[in-house]
Structures are given as structure tokens and as C-alpha cells.
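Dropping the structure in here first, questions after.
Missing here is one protein chain; the remaining ones are kept as they sit in the complex.
A and B label the chains in the order they appear, each numbered from 1.
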Amino acid sequence: MSQHRVIVVGGGLAGLSASVRIAEAGLPVDLFSLVPVKRSHSVCAQGGINACNDVARQQGYSEYEHFDETVYGGDFLADQHPVLEMAMWAPKIIDLLDRMGVPFNRTAEGRRDLRLFGGSLFKRTHFAGATTGQQLLYALDEQTRRFESEGKVTKYEFWEFLGPIVEDGRCVGIVAQDMRTMQIRSFRADAVVMATGGNGLVFGKSTNSVICTGAALARCFRAGAWYGNPEMIQVHPTAIPGADKLRLMSESARGEGGRVWVPRKKGDTRDPKSIPEAERYYFLEERYPKYGNIVPRDIATREIFDICVNEGMGVDGKNQVYLDLTHKDPDYLTRKLEGILDIYEKFVGDDPRFTPMRIFPAVHYSMGGLWTQFVKGSYNPAEPRKKHASGTPAPIDWKVGQGMLHGAPTNMMTNIEGLYAFGEVNFAYHGANRLGANALLSCLFDGLFCGLSVANYVRDGKPGKTPASGMAAQAFDAAAAKEADRMNRLLGTVGKGGDASVNPYAIGKELGDEMTAACTVVRSGPRLAQCLSKVTELRDRYSRAVLSDDASWTNQSFSYSRAVGDMLIAAEAMVKAADLRKESRGAHYRTDFPTRDDSQFMKSTVAKHDPATGAVSVELQEIDHALILPEARTYGKKS
Amino acid sequence: MSTATKLDPAAAQRAANRKSAKAGRTVIFRVKRCEGPGKPSRWEEFKVPVPPGANVISCLQHIAANPVTTQGARTTPVVWDSGCLEEVCGACTMVINGRVRQSCSALIDDYAPQEGDVMVLEPMSKFPVVRDLWVDRSRLFHNLQRVKAWVPIDGTYDLGSGPIESPASQGTRYKLSECMSCGCCLEACPQFNLEEDKAAWDTSFIGAHAISQARLFNEHATGAILKDERLDALMGQGGINDCGNAQNCVKVCPKHIPLTESIAAMGRAVTIHGIKKFFRGE
Partner (left out) sequence: MSEATTAKHPRSFLERHHHLLRRLHSLTGIVPIGVFLISHLLTNGSVVWGLLDSRKAEYGHAGVATFQHEVDFIHSIPFLFFIELSLWGAIAFHSILGFYYAKTGITNTGSYSFGGNWRYRLQRITGYIGILFIVYHVGTLRWNWTFLTPGGTAWSAEFAGSTMAQILRGSPSELTVAGVAVTAGYLLGVTSLVFHFANGLWTAAITWGLTISQAAQRRWGYACAGLGAGLMVMGWAAVIGFATLDPAEAKATEQKFRLKEQREAEKIGEVIDRERNRVSAIDAPR
């Protein structure tokens, strides 16, 4: 039995694939999750997972083109070597998922089918109906259960991560709380993998699950971990507006032929089916003849926003446009998209096979996340190459280790030694905008590729000599005690009166409204300044928050109230970074700086938190752009 | 697939309610509350204003932010489990007006279209209550271990692709694989009942979800390597033979998984497996 242990926080695709990979390498894993891992937010991913395959390759596509598309799609903000490695690994990951039994849609011959997705002219997206994330998560959940039944993975479900324990600059464990018994305790670990996903709740309503507060990231941030590109928030162009959340309508709806339009005439209240073709404005197709409805998300979002907010052409004068599938065969739609069409029908009441859907953009994904490092691989051209011409032969072949050195202990390690970030909480790969169907890939890639890095670090790095299990108890006890104090201080406010201004739910809602208004599709210096002062005001009000439940058992409202404090700090980093980036790039669009400025800003923003003063500062940091030369990201827009 | 060809009476009623729903109304929520395991339950009522498109979750969110009962008494926020809010994670399952379902997809317009209509929320009864509407469903996941619901791969190494599979087989497996472990089939099953003693889990009824998952993996070329072990588990006490064929499972499954077909298919597999074992002298 090894004296070493690894903690994985988060049971989504990244966390589970990391757990499986690390357990397979012989290290016992303690897996922490807010929810039973099978209910993690990865389950919501719909469209698919990108990877070159033999069919696409023979049509002229390549792993290299996938890499090129991802860098271009991310508007040249991502470090390029890790993206290259991810694209190279993608086909292997699909093979592995296939072996795990993922029911990928099949061709007539029984091979894996492909669909078209945003940002590519090739079909290169593998899918399982319209619930690909669910199917992938389940496959990993099953493998994890297998390891669990063998005693190699221990699950701590309904446990909330409260913070890393950092001793001498090295992460040696975590503090966590059982959300049922409310017990707070420390856990020792030789390495900690954060795989805690996104932070949609900072924006109030989003496409995210209710657990996606981003509090775990913020807690690492407060403990000294850097937060990379916090301002890069993806707003998905197509979601169903709702009272409690904005439900995603997958990009696959457009990949399978869905068309976005509004009536040409403002205020046209006719039934959409009765509006003739000539009187419909297919604005994405007209503005982007090459990519049409499958332009990347940030572009589609801004165009829809433009049509509704600036042009006032939204359907029924509201912030909504049609996403139309009614020209497709209903049976075909059922076969390819049943999952998402059912969601629409369930929550709106109309059947999208026969009625155009009404959709509007919604906060969806955080490209930003914990800042991480990597060790470059073997591909290092003397000069960066020009952007790859689609469909032409790739300059390099499919091979492992060209982008990143496989197994290097620092791959995707944060600035805190022994603390890793995998999946959405990792800022790598997606730059300023994530391409559809690349999220599942990056989650799995981190877990499967960098899992070995974790194992190597534990065996050969500092833990090899001084395992966390042998360290003095004092630091661990102190960390747990500090969190218990924080809890008791918050619970002590119950019954202290106070008006709505100090109600944590009200503070959370105001934060969401303000962040959505100021820091999503369209941003500007003055508005961001206003937003920052609002966040500061909310932080001040939060310091006087009064809670409504002091139960010492399963106190959910306490848990949420505590998270609001962390969300406020993350929000501050986002706003400050958005302010610092005086250009427009990918999802970050500034009305006062509408163009991209590579000379100054082809750099990561890195937010740092000073634990002593609580101050958040943001600075720019060089990125790795040694492989592809940046060029204007137009997607062939007609001017 | 609900092309609205054949609606069951309850669904038809919901559709009619939705059409007649009054705007700007207030609905009463009767919530069964419980402080924790072993504590007594009590009922509390909340008046909740219902905006268009509201569902049980958005109303519970309203109650969480304003925990005041109809009588004007301050109380604690109601505790419930939720996740994706789009009916794919299974977390927010509870008993609404006597029937088990996900609360996120329970639209208030469907159930309480008039001013003062009442919505009754209760926790699932087949799992131990953690607090209020939140229950502990670990037994459900434990039962997936009983049937070894996984494909026994040789690790995450690069070993090429999986088996070729016909679109028809993929279609069957995909449907089964949509099971989100919500527990509706168990809540509605008369044979699956509350069992707090973990030691008894392995001999209590395993549930439709696990039987269907056993079928899912037995249908996969590599998954079938563990076929006999799964069938052995299903043959034992608390296995498939404990099914009473009430068939409520398939009626309440939010994903329309053909659970009763899975039960019959595994019944056949177990029949053959049992006969083979008999003649092999095992």
C-alpha cells in the first residue's frame, strides 16, 4: 500500500478521468464532489467532442488543422503547445471512450458518425445523440465505480471543498466540509487536482448547473493560486430563457442544419411558419457566407445581440431570435437531436420539429481559470507558421509529445506546487473563445494526459521524499480551525435582523444582474468601472451579511451564502481583467476598443490575490505563440 | 419522443391547465419538512407569486430567499437537492402532488393554474431523508456496483478503437444509457422499499434501473465479458426475481427508458443462465 494519496476535487469529466488515470498509476485517490459524481455539470454538455478521425483525415482534415482551428477560434490567446498536444491526443481519447462503451452514433457500417460543428469546415465532431456530455460522464462514472469497488478510489460525495492547505509553497491537502453533517476536516494529500468546472452562477442565471459557483476556484485564488484570463467568459448564442436558469440549446442544432433568423420587418407578429422565405432575415448566413450559422460562439452571440439590442429586430420586439429546424425531416431530428428537442418541448411547450425555437444568448463557459504551466514538447519550428490553409496537408504528423512533454510533473500545475487544475477550471487551451465540442475534449485530455504528470510528481517530486502523511498535524488542524471560524462567524449572524441589503441571496442576485449587464457580450471602460464599484459595494454589504438558518445539519443556505463571498472575489478579478484588456479579442468585446491589439494584449491576464490585504491585482503575462502567426479572425465576414 | 399523438389523461390535464393558467397569481406550496434523520416531519405552507414559466425550482428559490410561511412566521429555507435544472442530472427528484418526478421540469402552470392552487412537495419515500426534500440515494448507486455496471477495459492505454456496432444496437444502448439515476422507478416501485440498514442492501430488491444497466452492459461486446457475473447477481436474493411486474417503473421514467423490456430481456437471460448452470452442475 502506497503511503501517498492524491485528492481530486470535482467529479465531472476532468475529475473522473484524472481519478481513473491516477488510480491506474497505482496511487489511491480521494475524490471530493459537491454532488454524486454522476450528477456533475458535464452531464449537460450536449453537442459532441472534436477529434480528427480517418474519414475526416482522408477528406483533408488533420489533427494539426484541429489545433489550428482551436488557436484561431480562441483568437490567439491560448498557449499554443498545449493546444497542439490536445488536438494530437483527441483521436486516442475517442478510441478510449469507444472502448468504455460510450454509445456514439454510428454510420451504416457501424463506425462512429461525425457531425459539423462551429469553427470548422469539416465534420469532425463525435456525438452520442444530443447528450454527449452525459454519455461521456457516465462512461467515466462507470470506470470510477469500478475502481471504487476495488478500493482504489474513495468517494466523498456531498463534500464541499473549502480550500487548499499550502505548506512551504506546496499543496499538501485540503479542507472540506460534509454538507450533511456539516463536519469540517482536513485531508492530507501529496497532490491536489482541482477539477471544479465553471462559474456561471457569478452571472446569476446561466446555462450552468446550480453548483457552478466557481467558489472552489476562488478559494484557491484566495490561497494564492493565480487566476488566468478571468475576463474570458463565453456567452453561448442559443439558450432558452427561463425563470430559474437559461437552458442550453446545443450548437449541434445549427451543426445539423438549424438556421437563425428574424423577420425582416420590425415588429412582424405573424406566425413564423407563415412568413415567406424572402421576408426572413437569415443574418448569420448573409453576414458570414462561408461559415453561415456555424460561426464560432462569440461571433454568433454578438450578432444576435446586435440584431436584438442595437437593431431592435428581436422577435416580438423581445430579446429573442428564431432557431429554426422545421425544414428538416422530423425523424432525422429525433435521431440526431432528441435530447435537446425534448428539453425545449418540456420547458417551453412547443415541439421544435414543427415550430421554430425562440432563443437568446446566455453565459455558458469560462475560458479563464486557474493559471497553469506546461513543459513544451518536441515540435519547435524555427519560425511560427502562417495560419494553416484548411484542407491542405499538415506540416506535422500525428505523434505524441510534440506539444507537451508527456508525464512532465508541472503540466497543468498551478503556480502552487502540487496543486493542479484540470478541465474548465484550467485556463489553458481555449484562449479568448472556446470552440464548440472542445470542452469535453479538454476535460478528458487534462485527466488522461496530465494524470500521469500528477503521479510522476508524487513519486519523483517533493512528496517522494516527504509525503504529506508524515507531516506535522499542526498546519492541517489550523486550516480546518480557520474554516470552522469562518462558518461560526457567518452562522452567528442568524437572527441579527438586517434588511434585504444584507441578505446573501439578494447580494448574489444583484451580483448576477450587474455582471450580466456589464461584463458579458458588450463591455466598456466606464461601464466596467461602474460594475467594479458595484462589486465593491456588494463586498462591503456581504461583510455584514445576515443568514437565515443556523442549523448544524445540512445547512444549504449557509453553504450558498459562504459561496457568495467567494463569488464576489472572483467577480472582482473578472472585472479588473476586463478593464485591463483594452482591446477586443474573442469573447471579450470592448465598445471603446473594438479591435484586437496583438502588440500590447496578445498576453494572458493573470489575477493575483494578496491574502494579507485581500486586494486583487491583475497583470499581463507573455504567452507561448511559437507555432502559428496570428492573423485577423474574420471567419470570412462580408464587410 | 412526444409528438403529442397520444397523451395520457394526466398529461392532457397538464396541457389544459397550462392554457388556462392565470397571470400574476399566487400559489400555495405545502412542503413536508424534516430537520434531519430521526426527527419528526411537519408541514409548512408558503405563498409564492408565480411568474410565467415558473417551475418548482424557481419557487423553491423564492422560498429560500424569503423563508416566511403563509402564517407570517420566519422559518428556515427549505433544503432540496438540485443540479442541472434541465432534467439530465436527476438530482432534483421529489414527490410532487403525490407523484415522483424532477422538480425542474415541473412547471407551475401545469399543476396550479388558478389563484390559491396548492402544490404539495414531499421528499422521496424510498430513501432516507437527509433534510426536508433532500434524500440520500447512495443505495441506488451501490446497486450499480452489484451488477458491475461498467465495461472491463484494460486501462486507459492506447489500444485502438472499440468494437464496431450497428446503428440499431447503438440506438438500443443509447436509450438505456440515458438513465440518470434519478430514482423515479424506485420511488414508484412497490417492491423497492426504504432500507436504512446498509448490510441489507445486497439482499433487498435491486430496482429497475440496475436491471436495465445490467442489460446495457451485457449488450456491449466487451461489457458482455462480465455477463455471467451480472446474471449471477441478478439471480440472487433481491435480484430480478423479486420484480413484481407492477410496471410502474416504465410509467414514471422521465427518460422513457423501456425498463420493463429490460426486465423481460434480463429475465430471459437469467432463465437460460440458470438452466445452463443447472446442467453444468454449478
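By our rule, a contact is a pair of C-beta atoms (placed from the backbone, for glycine too) under 8 Å apart; a residue touches a chain by one contact, two chains touch by 3 or more.
What you see is a predicted model; the values in this text were computed from it and never measured.
Among B:Ser103, B:Gln191 or B:Ser212, only B:Gln191 touches the chain that is left out of the view.
Residues 95, 98-99, 138, 141-142, 145, 188, 190-191, 193, 198-199, 201-203, 205, 235-237, 239, 241-248, 251-252, 258, 260-261, 263-272, 274 of chain B touch the missing chain (whole complex, contact as defined above).
Following the convention adopted for this analysis, only the chains that are shown with their structure count from here on.
In whole angstrom, the spacing between the mean C-alpha positions of chain A and chain B is 28.
The part of chain A that touches chain B in the complex is made up of residues 17, 20-21, 24, 35-36, 38-41, 43-44, 92, 94-96, 98-101, 103-112, 128-129, 131, 134-135, 138-139, 142-143, 145-146, 148-149, 157, 180, 209-211, 241-245, 247-248, 330, 334, 338-339, 342-343, 345-347, 349, 351, 353, 448, 503, 505-506, 509, 548-549, 551, 553-557, 560. Chain B contributes residues 1-4, 18, 35-36, 51-55, 57-58, 61, 64-65, 67, 74, 76-77, 79-91, 104-105, 107, 130-131, 134, 136-138, 141, 144-145, 148-153, 155-156, 158-162, 164-167, 170, 173-174, 177-178, 180-181, 217, 220, 222-223 to its touches with chain A in the complex.
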